[in-house]
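Excerpt of the complex: some chains, original placement.
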Amino acid sequence: MKEIRIGMIGTGYIGRAHAIAYAQASTVFPLKGTLVREMIAEVTPELAQTRAQEMGFNRSTDDWRKLVADPNIDVVDICSPNFLHKEMAMEAIKHGKHVYCEKPLALNSHDAKEMVAAAEKAGVKTLVGFNYMKNPTAQLAKEIIENGEIGEVIHFYGTHNEDYMADPTAPIHWHCFKEKAGLGALGDLSAHIINMAQYLVGDIETVCGDMEIVIKERPEKAGSSVMVAVENEDQAHAMVRFAGGAMGVIETSRIASGRKMGLTYVVTGTKGTLSFTQERMAELKLYRHDEPSNRQGFKTILVGPEHPDYAPFCGGAGHGIGFNDQKTVEVRDLIDGVATGKALWPDFEEGWKVSRILDAIARSYEEQRWVKVKEIN
Amino acid sequence: MKEIRIGMIGTGYIGRAHAIAYAQASTVFPLKGTLVREMIAEVTPELAQTRAQEMGFNRSTDDWRKLVADPNIDVVDICSPNFLHKEMAMEAIKHGKHVYCEKPLALNSHDAKEMVAAAEKAGVKTLVGFNYMKNPTAQLAKEIIENGEIGEVIHFYGTHNEDYMADPTAPIHWHCFKEKAGLGALGDLSAHIINMAQYLVGDIETVCGDMEIVIKERPEKAGSSVMVAVENEDQAHAMVRFAGGAMGVIETSRIASGRKMGLTYVVTGTKGTLSFTQERMAELKLYRHDEPSNRQGFKTILVGPEHPDYAPFCGGAGHGIGFNDQKTVEVRDLIDGVATGKALWPDFEEGWKVSRILDAIARSYEEQRWVKVKEIN
C-alpha cells in the first residue's frame, strides 16, 4: 500500500486530537494507504522533539517551512492558531503537498478564496477539520434526511455555544483579537454549526445577523489589573435562508454559561424532526408523524454498529464514541482520499463557503440588513 | 367577602380551561373575593345551557351582548375566536365591566391600543390569558433572574412551537385566515413566548423577522379535494433586542413535527443560565458558574412548596402541576385583583405590547429590515 506521510504543524489543543486520531486510525479502520507519522513542527526544537516522541512521529523541527518543503511529506496538517493557517497552507501548496487544515480555514473569506484557488491550481487535495459532521450520529442524521424520512426540510435551528470565556476575569486571549482570530465566537465556534447546517440541509444563501461584545475588556494576564479591549464578538446569532428554501437560525457564544460543547441542532421537516446535542454525541432523537397518532414521540436512537462508521470502533450499540473518534473518521477520510484519489469533504471550497457565510453575517450586522452570501467576494 | 361574578363568552378549547380553573380556584387558594360562576354565552341557547350546567354556571344565554350588559356580571371573560375579542371587549368596557380576555388581545396592535384606551378611560381592570407565566416554574425563573442569581441577562432564546397543523392534509381552519386570526403561528403561539420574554427579561425594543407559509393550501374540509389558500404564516422567527441590551431569538411554528407544547426558553446571564421546556412544566434547569469548577452542571429543580404558588396545589415537591393549574393561578390573580384593586398583569397594555411586537415582526419581514417596536402605532 501507498505510504501517506503526515507532517503536522502545531500540537496544542486540537493538535493532540489529531495525534490521537493518527495513533488509532489504522487499528480502527482498514485504511487504503499506510499512514506514516513523519514529522512534527513546533515553536522550539525541544518542544517539537518531545511532542514527536509522545505522539509517535519520526522526526521533528522548529521550522514549519522545512516541514512543508520536506520531500518525504505527503500531507501537511495545520493545527496552528488561525492567523497562520493561510501562510502555511499556501506554502505547503506551493510545494505540492496535500493540506489538512483546522477550521476556520482563514481569517476571512477573501483569504480562504485564495487558498481554494491555489489548491485547485496545484491539484492538491484539501480537507478542513470540522470534526462534528464526521460523528457517526451526524452521518446518521444525514442519512435520515437524504432518505426523506423527515420529508422536506423546512427549518433548521443550530447552535455552537460554549462558556470558555464566560468568566469576565479570564484573561485576554488571542481569540479576542481581530488580527489573530478574525471573528470571535462566529469564527471559532459557529464555523462548526454552519458546516453542519450545510452538510445536513445544503447551502445557505442569505443571512441577517446580530452580535455583541458583552465583556468589553479583559485582564492582560490572570490576576492583572491591566485591562485590554476585546475586539470581537462574544455572542452572535443570525437568521438564514437555505438554497432549498428552508428557514434557519444559527446561534453562537463563547460566554454561554453551562454549555460545554453546545453544538446542537433541530432539523424540522414536513414529515418529522431530528434533534441532537453534541454533549450527548451518541444519541439522535427522531420524530416521525406518520406513526400511529397515539404512539408518536421523539425516539432516542443510540448509535451502534448498524449506523455509519461506528462498528470499527465498537461492536455494541450505545457503548459510546468520543471526541477523538470523530477525528479518527476524519483522518480515515484523509488517508483514503489521498491514497485513492477519492474526493475529500469538507474541502477548502467548503471552508471558503463557511468563511463567506461568516463574513456575510458580520457585514449584515454592520449594515443592519439581509445580505446575500454571494455578495461576499 | 365581595362577590366577583363571572360571565364567560365561549366554551371551546380554552373556555374549558377557564371553567376548570373557576371550579377549583376557591378550593386551591384563599381567594380575596367570592368567585361566582354567573353566566355563560354560547352560539345557541341549547349549547349555552348545556355548558352552564356542565361547568357550574348559574345562567346561560345565546346572546353575548346580553351577557356583557347584565347588571349582575362583574367580569366578562372572553374565550371566543380572536376576531371577536375586540368587539366583545369594547362592549363589555362600555358597560363598565372588568375584562379577562384570551390572547391575542386583538388581530393587530392598532385594535389592541383602542382597547387599552377604552379600558383606561372606563377605569376597569383587564387581564389577558397568557397562561404560562403563571406557572410556578416560570415564577421561579423570574425570581432567580430578579435576585441576580444568573447575573445580567445577555441572551434569550425562546420558542413556541407546536405541530397541530403539521399534517398537510389537515383541513383549513379559521386560524389560517387573516380576517379571522390576523397573523398565523405568530399570533396564535408566539404571543405566549413573547409575553414570557417580556416577563423574564423586559421590554423588546427592536425586531427583525422572517416567516413562511409552508403549506400553501389546505382542503376545504377533511377529505375534500377542494383546496383553499392558507393566508398566514406557518412558521416564523425573529431576532430581537431588549431594552436592557440583551440579544434574543424568538421562534414559532404550528407545523413543527413532534413539538406538542413547545414553549421553551434558555435565558443566559453573565453568571449562569436557566433552561425550561413547557413539556416538562414542573422542572427548571439552573446553571451557575460560581460553583466549584469541578462540580458545575445544570441542576434540575423540581418545583415544590418552597416555590411560588405551588403549595396550595400540593404539599410535595415534584408531585406535579398541570395545564389548568396555571389558569387557576391566573384566575386567583383576577379575583384578588378585582376584589382588592391590586393591579393585574399581564393587562391590556401588556397585551397591546405583545401585539405591537407581533406587528413589528410582520412589518420587518415585509420590508426586510430591523423595525423598532415603537414604529408600530
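Order of writing sets the chain letters: A and B. Residues in each chain are counted from 1.
Everything below uses one rule, namely that a contact is a pair of C-beta atoms (placed from the backbone, for glycine too) under 8 Å apart; a residue touches a chain by one contact, two chains touch by 3 or more.
Everything quoted here is computed from the prediction, not taken from an experiment.
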Homomeric complex, total chain copies (2 given): 4
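Here is the rule we go by: only the chains that are shown with their structure count from here on.
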Rounded Å distance, subunit A centre to subunit B centre (Cα mean): 41
Residue ranges of subunit B touching subunit A (in the complex, touch as defined): 150, 154-155, 157, 163, 166-168, 208-212, 214, 235, 237-239, 241, 245, 247, 249, 251, 253, 255-259, 268-273, 287-289, 296-298, 368-370
